[in-house]
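All protein chains but one are shown at their positions in the complex.
Moving on, here comes chain A:
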Amino acid sequence: MGVALTRAAQWTMGKLEVSPLNEALLNDIVNFVEQFNSRHPQEAKLVFTEPLQWTTALQASDFTSEYELSGSSVHSQDTDKDGCPLLQLIPPDISVRSFSHLCKVVQLANDSKLKEVWACLEANREPVVKMLGPNFTTAEVSDSSPEAEFKVKLLLILQQLDTQLLNSSITQLSQKVRLSPAAVKRDVELLKSVCGAGEKRLLKSVRYTSDYEFSNGCRSPPWRQAHGEIAYLIIEPCDTEPLFITCSTAGVYLNSGIKQEGEENAYERKSDVYKDLVTLLKSKSLHFTENINEQDFVIHEEPPTTLKIPHVEAVDVEERGQTLRSYEHQEKNVHEKARQQLALNKSGVAKKLEPSLKWNLALQNNHKPAAMVSPGGGTAAEEFSESSSESEEDEEQSERRGESHTDLPSEYWQIQKLVKYLKGGNQTATVIALCCMRDFNLAQETCQLAIRDVGGLEVLINLLDTDEVKCKIGSLKIMKEISRSSQIRRAIANLGGLQTMVSILDSPDKELKCLAAETIANVAKFRRARRTVRQYGGIKRLVELLDCVPDSAMLSTEQEKDVEVACCGALALWSCSKSTRNKEAIRKAGGIPLLARLLKSPQKNMLIPVVGTLQECASERSYRIAIQTEGMIEDLVKNLNCDNQELQMHCASAIFKCAEDKRTRDLVRQYEGLQPLVVLLNEADNKQLLAAVTGAIWKCSMSMENVVKFEEFKALERLVSLLTDQPEEVLVNVVGALGECAQRPANRATIRKSGGIPPLVSLLTGTNQALLVNVTRAVGACATESENMMIIDRLDGVRLLWSLLKNPNPDVQASAAWAICPCIENAKDAGEMVRSFVGGLELIVNLLKSPNKEVLASVCAAIAKIAKDEENLAVITDHGVVPMLSNLTNTADDKLHRYLAEAVARCCMWGSNRVAFGEAGAVAPLVRYLRSKDPSVHQATAQALFQLSKDPSNCIAMHENGVVKLLLGMMGSTDEVLQEAAAGCVANIRRLALANEKAKYG
């Protein structure tokens, strides 16, 4: 409080200034004093060493009955040890000797609180000293009397307040005093507007020492920015010497004359710190002070103009001897100029030669208009609607830069020289330079970036627009190589290279077509590039390239070239086909029959891109149908037997994607594709291949005929051996395949015998959702056999399954619940086991709130199993299973109906559950289930109704809903269980009716 008051508060002539800062401080103090009594009741009673005295506006009438009034004066009842009252008012003076009274005074003062505190503080410049005595702070009090203890406490409280006040005032102060780059800029703009030549000018000139502005708005070099310095100015006033001014966050001051950057010793401060430029100028220039006041109004009216950063616009159009490519030269120059300029700035500021982001930006801006008027008319909506399945294989890689001059490799300079010849050479020199450039190791990043950084890419792309076939070929040969780098790919796309390459696809020169397609194949590795290719009609042209005769035995030279062109086209399509819209475009351009024809080609280098494209596109339904109907399965199967692993992988992957369809699965079997797939399982080293092959096996095993074949080829043993030490992509498929195979009883034993159950159970602890879905399915399938179940139980697999019910993914939840059903059914002491899972029953009952129908059906099925155990049924009844099941009865889903009815039937067995179901309105919907077409629903429902009919009111409800007629029909069913349940239910209804009649008439 003391420090805050003396330092932070603004005093003038012994009085507190009326300022927002002071007001804020005082408000804090008022709050503090007001709450003092309630917060620190004991300290409040402490008697001050000296009273605080001030002139008050309070009257005796303001005081309450706690005080003794005598005429106009007031004094408190309690006194100090000398008998002086702790509060005494003899208007207009008041003296107070404890916080408790201070507090009361403030409370009494109501609206004039602030005034009272104000007056008090003005009158008592050192309140703490008065309260605790002048020497207290120096801790000479050694006695341990309670009074001293309270004093210490009070002191601490006051010091706390002090820090608090200081903190809040500092934030306020700093808001005001600290200059920001924006504020400096605004001031400078303002001052610049008052410079000039006329009579009325205030200043001769205002300028920065540096034109370069950093992104944070500062103009001082970075190492000075660390000192808070923002910019240096040279201001020439009309009446004095030029002023060299430093603007820093702390304020502005004169320096020792920074005329240019880099003068190290000139930074020191030579004047006081002023809060802004105008104040500084006012103190330095009389002329300015005199005139500023006249113009003040005008200046402040002016809206702050934003500073325009001088952009690199200057293009010097040098007349060149050549008319042929004069346009290009200009184009080249633009970039070069920009780059040089920037390099200049940079070298001046940070001593780095790096065409930085800014220049990339400039480039992008240059090319933006071109992108805007794309013929495809790409709207914003389209931009974001690209397929989500495509992986962004190379999104922005962080640019590694920042080499300094000396670190640049010699290649950099050599490449720079060659690019110079490219720019300034005729066709002959250009070709030589291109050939020489190819001699560099273009796969090396240094060379790639060197070409880009010296502006080589622009030239290479511009060369594509010329008529010189040789130049185009040479340029493409280089771009084909360097476009393996993702940064170069982006740069090429940004410079509009794809458009030109797409148009080259129309060229009659086959070599040129090949190179353009290959380069497109490399560049189109990211989404935006693929979109550009499509929007400029590239897909259609690429599909046209595929048109050749690949399979005739004797090829002429021309035909051979055609095949090569087709091969390159397929490569480019492969890259492009990673976007959903491009898949569509390929199909529309008639690509599928062409791909089907090329698939018969005997050449591997042709087959790989073709199959690659096909497997990529097989994610689309239209392609899967086409692959089946155009007879491509046969070729895919045939190529499974080839000796190229990449090709095998793509074939397997295509089968994987297509084999969701039963007809396709059958075709794979008919063309004898299953055996090669099983053989490929031995290629355990190539994980990608393994993933594709196991995927194909998984999908194929969805047909039982295929499973029989797999048994024959001993696939299961191989699959089980792949359960350990494999990447997740492989595991998902292996486990999926095992889950499908285990649907056949014989295979369950095989899996057990080859030791597959322990690894499967251990996979239940994984986190991969797709894997978990498959593992739970496989474990569930295995659990249908009691011998397997023993192993699962021993490994605590049911507990693991149960804990998967907590998984957030509904697919995993459902799959786990399905797997739990056979486990409960086949486990020994299932009831005891289930009860041993703490909170397990509550968990599963709560899943009945899930919005996912598959989860609901599976949980109902599991509940039907759980409810077989009476004790567990009692527990789940307590958890409210009856109303929850009843709530679900109106959900429309046949699968759910069946398991829901089963669960209801089981849950009826406990206590008054039958009645509860009836009261919850579950009966009427259940009756409707009997109209379902699915016989398994009938069976389950009839059983549920039979159980419910044991309660008379349910019988009435059933009867009202016309159950009798439906059940009578079902009594004639061949299904005995259904028969019995239906008959039992009807019997119950009949019995009730008889009893009723008896009661009435008997």
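We adopt the following convention: contacts are C-beta pairs under 8 Å (C-beta built on N, C-alpha and C of every residue); 3 or more make two chains touch, one makes a residue touch a chain; residues count from 1.
Methods note: contacts and distances are computed from a predicted model.
The chain not displayed here is annotated in its UniProt record as "EF-hand domain-containing protein", chosen from "28S ribosomal protein S22, mitochondrial", "EF-hand domain-containing protein", "Pyruvate dehydrogenase E1 component subunit beta" or "GPI transamidase subunit PIG-U".
The missing chain, though absent from the display, is touched by one residue of A:Leu132, A:Ile473 or A:Leu667; that residue is A:Ile473. Considering the full assembly, A:Val431 is the residue among A:Ala24, A:Cys195, A:Ala250 or A:Val431 that touches the omitted chain. As for the chain not pictured, it touches chain A at residues 320-322, 417-418, 420-421, 424-429, 431-436, 438-439, 469-470, 473-474, 508-509.
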